[in-house]
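Of the protein chains in this complex, one is absent; all others appear in place.
Here the chain labels run A and B in written order, and each chain numbers its own residues starting at 1.
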Amino acid sequence: MILKVDNVTKSFGGLVALKDVSFEVKKGQIMGIIGPNGAGKTTLFNAISGVFNIDNGKVIFKDEDITGLPPNKRARKGIARTHQIVRPLNELSVLENVMVGSCFGKLNANLGNSRDKALEVLEFVGLYDKREVLAGKLNVPEKKRLELARALASDPEIILLDEVLAGLNPAEVSSMLDVIMGIRDQGITILMIEHLMHAIMNVSDTVIALVYGQKIAEGSPEEVANNPEVVEAYLGDPELALTLLREKGRRSK
Amino acid sequence: MVSAWIGAILSGILLGLLYGLAAIGLNLIWGVMNVINLSHGAFIALGMFSSYFLAHYLHVSPFLGVVFVLGFGIVIGMITYLVSLHKIISAPELSTLLATYSVSLIIIGLGTFIFTTNPRAIDIHLGSVSVGETVLPMTKILTGLFSIVTTAWFYFFLYKTWSGKAIRSVSMNRDAAELMGINTTATLALAFGIGVGLAMTAGSLAATIFPFTILSGGGYELKSFVICVLGGLGSPIGALVGGLVLGLIENLVTLKIPTSYVPFLEFLILVFILIVKPTGLLARR
Partner (left out) sequence: MEKGKTLFWLIPGLIVLILLPPLTGSVTMRESVFLMLMYVSLAVSLNIILGYTGYVSFGHIVFYGIGGYIAFYLMKFYNVHLIPAMVAGGIGAAIAAYALGEAVLRLRGAFFAIATIGVNEAVKALVNNLDFIGGAEGLFFNFKIYKAYGGAAKAIWFSYYTMAGITLIAILVAYLIKKSKFGLGLMAIREDEDAALVLGVSTKHYKSLAYAISAFFPGMVGAVFFFKAGNIEPHDAFHLIKSIEMIFMVMLGGYGNVTGALTGALVYERLKGYLLVSPLFKDLHMAISGAILLLIVLFMPQGIVGFIRERSKRLREWLE
């Protein structure tokens, strides 16, 4: 087990964004997190990466309690993440963006080594040719790749992917999925939030479902997709419910 | 001893009202478009000279002149916004700080050229009122009253008129306001115009009590910063209260410590509040 989220609770004013959420992530697996909009998925990522302090509970990484640590120290320990709304460092080049990851993340390399690492990662995500371009000038799919490259360059042990597939066309989705599988093959644990059901159902080893800040299901993709509570939660979101049901039908065949 | 306190309190309140009025313009612009108007002081000084011009050459009483100065300020403020700020209104803070500062340089530079930096005063004698042993000049009392009236007008404008509501909605969410059919350019220009108009009004009132030069706005500008962080952003009442607090501090504290320490105290308050007061003031991005 690499990461343990233990009874984590977080509220903003009166709104409870996460309530007693607990789960464990095994090393080397891909865990998918699903849930309707506003279920607290990104809040969960913020809690794990340390963007804010949680009200209650613990986050344990490799048997160490990291609950009170600031984000930079967590990054240094090997937790990397991407953002749902991309945050490129606009006035820096693509290469420099990725070097920030390799310089300050777990790898903690000097400039020369971090440059080598960054180039290697850029090759891997397919942005090598854009390395001299200013990050602000990239298009959205490229910015998503940049987010991923920056996180990867830090040589993380676990990577939190927040909707890296959203807004991509089918061809881009499938090439991004290849990249994700490639990351797993390097032995990096992946925790991913995704709305694209067929994608998450296909790549995840386990899935958890969050609704109104609470974990309502956990298990294999099949188990979660068949969970009546999950289906019900998605009924508020007809399109997703439909894909979910379709997915269920396809899998049961 | 008691009479000294009473005098200080009365004087503090009257001066505080004026400070509050001076700060409202800065507060409005800061709150609505997240711009710290570094030409605020220059416009206050321009207000002083406008009033002087009206009184000296056209023989209009400064208190009647307030209306003209306010109107003139709104027009000149709107022009300033359109020329120097609109293009960079969404740029990082540095751009808007420098743009407004350059406006200040232009005003003060031209003002120095035209008026030199010799002190001037408006020749106005309206007698005085005695409260116990305290003698309050009538001009000071009228200044306080006019500050209240102007603030009340502004409050009414902001909350009861269509334009005022437009300004408030733009300050809450510029994009949403635009989507609802509000012309944000015109609204932002109007907000800046009113901010400047109020600053100049405060200047025209201040000119009836104290002698002034083209540089005199600077002190009010710095006080206005203090008041804005004291009273909070976005509400005219907050600014007025902040002004009263500052006016009272200035007048009461000097009973105990030398006047020369007052600026130190004021800026200490400014920095202290900025650092301690958490949400709203801190890390608002």
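Criterion: a contact is a pair of C-beta atoms (placed from the backbone, for glycine too) under 8 Å apart; a residue touches a chain by one contact, two chains touch by 3 or more.
Computed from a predicted model, the values in this text were never measured in an experiment.
Of the chains on view, those touched by the hidden chain across the whole complex are A, B.
Per the touch definition above, the residue from A:19, A:41, A:83 or A:215 contacting the chain not shown is A:83. Within the set B:64, B:98 or B:237, the residue that contacts the chain not displayed is B:98. Touching the chain that is not shown, out of B:124, B:222 or B:241: B:222 (per the contact rule at the top).
Across the interface with the omitted chain, subunit A contributes residues 49, 51, 70-72, 75-76, 80-81, 83, 87-92, 95-96, 99-101, 103-106, 108, 110-111, 114-115, 150, 154.
Across the interface with the omitted chain, subunit B contributes residues 30, 34-36, 84, 87-88, 91-95, 97-99, 101-106, 108-110, 112-113, 222, 225-226, 229, 258, 260-261, 263-264, 266-268, 270-271, 274-275, 281-285.
Note that only the chains that are shown with their structure count from here on.
Per-chain CA centroids place subunit A at a distance of 49 Å from subunit B.
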